[in-house]
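Omission of a single protein chain aside, the complex is shown with its protein chains in their original locations.
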Amino acid sequence: MIFRGQIETWLWKDGHRQVIVAYLAAIGLFVLGSIFIRGFFGWGHILAIASTAGFVGIVGIGQTFTLITGGIDLSVAYMLNFGALLITGITLGSNHQLLLGAVVVAVVAALTGLVNGVGITILKIPPLIMTLSMNSILEGAALLYSNGTPQGASPPLLTTLATGAGPLGIPWMVWFWAVVAVLVLLLFRRTVFGRWTYASGSAPRASWLSGIPVNRVVIFVYVVSAIAAALAGLLLAGYSGQAYFGMGDSYQLASVAVAVIGGTSILGGKGNYLGTIAGALILTTLTSLLEVLNVGASMESMLYGVVIIAMMLVNRERQSS
Amino acid sequence: MRMSPWLKNEYLIYGILLVLLVTYVILNHSLLSVFQIQSLITSSAPYFLVGLGESIVIIAGGIDLSIGYMVSLTCVVVATTAATVGVPLALLVGAAAGLINGLLITHFRLSALVTTLATGSFFFGIALHILPTPGGSVAPWISTIAENNLGPIPLVAFVLGLILVLTWIVYYRTPTGRYLFAVGDNLEGARQSGIDEKRIRVGSYVAAGLLAALAGIFLAGQTSSGDPNIGTPFTLNAIVIAVLGGTSLAGGVGSIGGVVAASFVLTVISDIIFLTNASSYLQYIVSGGILVLVLGLSQGVRIVRSISRHSEGRQVRQG
Partner (left out) sequence: MNERLLTAEHIEKRFGATVALQDASLEVTSGQVHALLGENGAGKSTMMKILAGYYKPDRGMLTIDDRHLADLSHWSTRAATRAGVVAVYQELSLSSHLTVAENLFLGVETTTLKLAQGLISPRDRAKRARELLLSCDLSDIEPNAIVGELSLATQQMVEVVKALTRHPRVLLLDEATSSLPEDYVQKLFRIVQRLKEAGVAILFVSHRLDEIDHFADQATIFRDGINVGTMDAPFDRQTLIDLMAGRAVQHRATSIAPTVNYDSAPLISAHKLILKESHDPITIDIWGGEVVGVAGLEGHGQQEFLLSLFGAYHPVGGTIRVLGSVVRHPEPRRMISRGVVLVPQNRKTEALHLNLSIQENVALMGLPGMARAGWIDSRKEREHVTELVDRLAVRRTRLDDPASSLSGGNQQKLVFAKVLLTKPRVLLLVDPMRGVDVATKTALFDIIRDLAKAGTAIVLYSSDTSELVGVATRVLVFYEYHVVTTLVGSHITNETLVDAAFHRKEKAIRAHVSVAQE
């Protein structure tokens, strides 16, 4: 009975309904695809979608929480790309240097996030300009690092992680994403820091007056975002077996899209990573529908735009009513 | 034109431009040749066009992250349509794209940032759909305007000059121009003064769309082809030029001269990078770094000043 009460409470909580709707939409889309497209339905395809959704889902960690603080991170595209270039360049396709490579990538990402965060909080540079500029700086840094030609290849371990099948026949990628997701949910739902993140985005002045170190919270969120993007870069390098320029471009907008679809408010203070996961599943299902219809990258790009605008319009109606 | 606080910002960009030009001349070991000046103007032209468009939007209190993709879209439109309709159609497409942005932002009250990010993706998708890889063909007269000179003066300079004069007249001699500044400066005050603020804000996005279309047409002419990826770097550069040129992100402040100077600055920097045989990849770092550096330094100076003023005040009072 207590358990049932808790579920009811959870369902009642503001924002959770939106998350549930997002999951229903993901299922609905899949069913729709299964009805109209031959061969769409199947356990294998479900796993494939979940696995592919993991990449944008992990980039979406950063976007969800920077949006919750009232900002945005537009440097994820080249953070991801730089991370991928670094790991293939350092490891040169062998597992031996993987740990070193991962540490280097983590340090570079943390520093990038730190610079973003300090620029935004202390130097008061608007998040948009700070992170968009950082994206260009990272692009330059990535080009300089690789001298325009990506070197090396992904270590086999990463390739296995990104493409291999794990226990119960479920891809390692899905297991990995699930673990990351649980950690993220715990961090933002169960810790003081997580509570402070929501508070800082919801009402910055009230947060400061409540004794929250708002600047530090925001800086840390940008560090998390950069690390998440770089992590997605490692996985994507593993998936492709190598790194190439432009591999992060489509994740810029896709990461915003999955957060917004999952109910994260672009005005800050509202959002939930559970929703972003649903958003990633929806976007990936839509993309795979388009792939079957063979419409190509152009439609994907248009789709991202339309989906974001549509979600903002829907949420706007909800707010005004 | 007159003394005002933002003129100081403008002086900064003029100073930067001067220093860069001197550097360029020194590295070049001779004064600028006519050809170099011509190429400076032609390479700055698209930067100037998108920078001006972005500046107009920011003056009115908005932001446009779709401007680069509007350049791509219109470039592709010119390269894939018949010679006679290409230019007017591209302008129409640019205006329509700006109108979509403006209506979504003002009438549906959506965030300008995320809306233009999303519409940008949409415009890019259309561009890719029309022309997946660089190609197409462009009417010869467009290439002529984009590349040829009349005597020593590039033809495109006349177009830019005309736009400069028109913008100046609108800014400083028409009520609409004054409303543009008033709306970005104090939205509520402008509304109280009886200004139709929505019309002005939508208009600013349409103007940005038209200027992006001109840049797209120019680039198509310059390369004699269409390229769906050509506009990608222009979004950041447009913002960099607008803000370096003295446009305040808070709205209500901006100048034409600053935008001109800032677009030259970006071109001269890439010329210097070329001259010194430095890696061309530095261009990306400069594009990204310059604005952050300028904004960061100005805030840093402000922080230092306020700290020193504060502690001074304390000492005096306590002493």
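A and B are the chain letters, set down in written order, and residue numbers restart from 1 in every chain.
Everything below uses one rule, namely that contacts are C-beta pairs under 8 Å (C-beta built on N, C-alpha and C of every residue); 3 or more make two chains touch, one makes a residue touch a chain.
Not measured: the values here are computed from a predicted model.
From the options B:G15, B:P132, B:G161 or B:G189, the residue with contact to the unseen chain in the full assembly is B:G189. Among B:A97, B:I145 or B:V253, only B:V253 touches the chain left out of the display.
Although one chain is hidden here, its contacts on chain A can still be listed: residues 9, 12-14, 190-193, 195-196, 198-199, 202-203, 205-213, 269-270. Against the chain not shown here, chain B presents residues 2-6, 169, 172-175, 178-179, 181-182, 185-186, 188-195, 252-253, 310, 313-314, 316-318.
Just so it is clear, only the chains that are shown with their structure count from here on.
Chain B has its Cα centroid 31 Å from the Cα centroid of chain A.
Listing the residues of chain A that touch chain B in their complex gives 72, 74, 119, 122-126, 128-130, 132-141, 143-144, 147-148, 253, 256-257, 260, 266-267, 296-306, 308-309, 312-313, 316. Taken together, the chain B residues at the contact with chain A in this complex read 63, 65, 104, 108-111, 113-115, 117-129, 132, 233, 235-236, 239-240, 243, 249, 279, 281-289, 291-292, 295-296, 299-300, 303.
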